[in-house]
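Yeah, one chain of the complex is gone here, protein chain that is, but the others are all in their spots.
Coming up: subunit A.
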Amino acid sequence: MSIFEYNGSALIAMVGKNCFAIASDRRFGVQLQTVATDFQKIYRIHDRVFLGLSGLATDAQTLYQRLVFRHKLYQLREERDMKPETFASLVSALLYEKRFGPYFCQPVIAGLGDEDKPFICTMDSIGAKELAKDFVVAGTASESLYGACEAMFKPDMEPEELFEIISQALLSSVDRDCLSGWGGHVYVVTPTEVKERILKGRMD
């Protein structure tokens, strides 16, 4: 049993035309038992930067708390919000600090950078950044997610279409993974608004 498969999760982030979408499943389980079906894995750092954390839930929570702490101090000191690229560098640095006793998490970072350019990236548990122009995935369902995204993705999608695509990719992939599922949680972010939607999928 891998420590990364203790809780189970599925995360996607996708780039659209001047917008991005980030989605996760809603299951919180302890190995085979499902404990909650409304567990939040995507966090809003600020209106233009979202963080999804997959992997061990306790590490995800602690890491999120540390990052929020750092970001709040940054906001106070620099009187501005962090850019998504900067935030990703911070997450990477924090993860590498624990190189020989890591957080068992795989983060997915999505945000709108300068001139509303969407930015997505993921990294492994010790901070190796992986930038992508189209989509990034993480979690126990990642293999299925890669396949679904690769098949369904097209560049420069409008927010509504992006929502449809990311939802379909998520729901079809978690059906092939016993540790993730129980619905979906999707955020579609444009320069003007953040739309949060809950998906109903196979509740198993």
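The rule is short, and it goes like this: a residue touches a chain if its C-beta (ideal position, glycine included) is under 8 Å from a C-beta of that chain, and two chains touch if they have at least 3 such contacts; residues count from 1.
Rule of thumb we're sticking to: contacts and distances are computed from a predicted model.
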Candidate names "NAD(P)H-quinone oxidoreductase chain 4, chloroplastic", "ER membrane protein complex subunit 1", "Proteasome subunit alpha type" or "DNA primase"; UniProt protein name, chain not shown: "Proteasome subunit alpha type"
Of A:3, A:30 or A:93, the one touching the omitted chain in the full complex: A:93
Residues in subunit A touching the chain absent from view: 77-78, 83, 85-86, 89-90, 93
